[in-house]
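What follows is an incomplete set of chains from the complex, kept in their original frame.
Letters A and B mark the chains in the order given here, with residues in each chain numbered from 1 onward.
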Amino acid sequence: MKLKEIAEMAGGKIVGDETLEVVGVRGVEDASSGHVTYLAGKQYLEALKQSKASAVLVEAVVDLDMTQIVVPNPALAFAKLLAFFHPQKRSKPGVDSRAVIGDNVRLGKNVTLSPFVCLGDNVVLGDNCVLYPGVFVGDDCVIGDDCLFYSNVTLYPETRVGNHVVLHSGAVIGADGFGYTLDEAGRHFKIPQIGTVKLEDHVEVGANSCIDRANLGVTLVREGTKIDNLVQIGHNCAIGPHSIIVSQAGIAGSCQLGSYVVIGGQVGIADHLKIGDKAMLMSQAGVARDVPDGAIEGGSPSLPRKEYGRLVALSHKLPEMAKRIKELEKRLDEIEK
Amino acid sequence: MKLKEIAEMAGGKIVGDETLEVVGVRGVEDASSGHVTYLAGKQYLEALKQSKASAVLVEAVVDLDMTQIVVPNPALAFAKLLAFFHPQKRSKPGVDSRAVIGDNVRLGKNVTLSPFVCLGDNVVLGDNCVLYPGVFVGDDCVIGDDCLFYSNVTLYPETRVGNHVVLHSGAVIGADGFGYTLDEAGRHFKIPQIGTVKLEDHVEVGANSCIDRANLGVTLVREGTKIDNLVQIGHNCAIGPHSIIVSQAGIAGSCQLGSYVVIGGQVGIADHLKIGDKAMLMSQAGVARDVPDGAIEGGSPSLPRKEYGRLVALSHKLPEMAKRIKELEKRLDEIEK
């Protein structure tokens, strides 16, 4: 491909040789001749100078002897070129003879059912869905178009999934919420979890993550929300749209998360809390009360970012503070004598 | 059904119209005409006043123009009615031709072996067990009656499981404990994990949770203990009976947990510790020493709840304390001059 075609695709303007022959896209350090790379920020300019790339996506022309493509968002343009040069390999469509299909199942066009996939009764599966080996879809699930479920994904019965949803291996959608009440004999009596889970369009769920079905009603993950690996989402939560939940975060039951929320790794959120739009929770935060729109909180129990930062800094001064208190006491003793 | 029958089932007394026709049970907000709901606590009375439910389970009569059923424990009565109106769907019993059964396996009556279930040699499986697709049961496992294993559950060889045990999708029971010792060449030499796991009656294990086999001896989860998703239980632990372990908690090797212990979400417990009966560990606690019976601890490293609460409160006053120390120093400087 010519660089000119690349620039058109990226919606950018070439500063340099537009007849360059492009063979692919690569990171700054791995790029060699024929590769297009990108400048993620000024701090990478030195590394870029060492790069063997033939051209670079930039936000504004930089002082560099390399052909440049000026685009509004180099990271986005680069991601799109990556997707273009490395299209997702799609398994050949078709229903393998070793897949099991329940009664009254409706399959869309062009679906891939790998060996050892198992669809329960009354399942609806949209067009172009790809199900890898070992996927289990329980009775009465409804799945939209263009979904991609990797190996050993489980959907419990009645789960609803929108379009363009990606579930990574081992993700479990719709297992029972964790609810018990003590019975007369002092045993934990299971509260039936008769609700469901709904994942809206463009949701992605990481490997071995768990989203529990609602006790009553629905656990909802709204459009465009992206969930990393090993995340726990409790029953009756409503999350997103367009939120980001990083690995090993845990969200207890009945939480409401707004739009564009960012939950850091290993964050824990207690039950029944409301996390406002565009709120951010720093890694390992422990959240025990509502978080307002746009707030950034850290620590356990969590505090607004500035307060948290001040407390951490002051806690590091505890030895000094202890010393100063001792000193004050001595001086006072002296005076009082 | 008539409300009278419901009241009998719940062991309650009707205050109001006992001829009401009941079509189901629902939460306060979702209920409509014909539904029975319940009052979880006085704080929900306002919400109940807005509810369209036809009757409500209460602990004591409340001032409300709605038929009431007075029961000793409304939450329990409600859970039981839920279970009655929404019985667990049981797959048709039978051994699917695509299930694999090893040599010398003993199957109880009325079992369900779904497609792609795999039972190793010498497995014993009790009556009425239901195994979903992709369940793997290793050689020499012994499983009691009325167990329910969801898709892709793994039991390593020699695991023992009691009656009425529920294992959610992706749970792994009996993987090797994590133990190595450095060899002469400075490599990690694996300490063989030749023990087993035993799950007693009425244990429930959440999705993608892991309970490791013992090094020597047995990792034991006692009767009625309920474990949430993504929990780690190390080798040689003994847990329960009737304990609750919330999602993403991790219990290192050789811990002893008593009865009715409650472990919050993301709690970490170091190895070889003893957690007393009815102890409670708050979410994200990090436990590094034994916890006595009935204690409630929080924080990392954990402290008794009151101390922990005081420290959190005082830590929030660190900026003020720093200021006051500075002020004292100034005043003393002034005096000393």
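By our rule, a contact is a pair of C-beta atoms (placed from the backbone, for glycine too) under 8 Å apart; a residue touches a chain by one contact, two chains touch by 3 or more.
Not measured: the values here are computed from a predicted model.
All together, the complex described by this structure holds 3 copies of its single chain type, of which 2 are visible.
We adopt the following convention: only the chains that are shown with their structure count from here on.
Listed in rising order, the residues of chain B touching chain A in the complex are 26-27, 30, 72-73, 75-76, 79-80, 82-83, 86, 88-89, 98, 114-116, 132-134, 150-152, 168-170, 202, 204, 206-208, 224, 226, 228-230, 242, 244, 246-248, 265-266, 283-284, 300, 312, 315-316, 318-319, 321-322, 325, 328-329, 332, 335-336.
Contact residues of chain A toward chain B in the complex are 98, 100, 116, 118, 134, 136, 139, 152, 154, 156-157, 170, 172, 175-176, 178, 180-184, 186-192, 194, 208, 210, 212, 215-217, 230, 232, 234, 248, 250, 252, 266, 268, 270, 286, 300-301, 303, 307, 310-311, 314-315, 317, 321, 324-325, 328, 331-332, 335.
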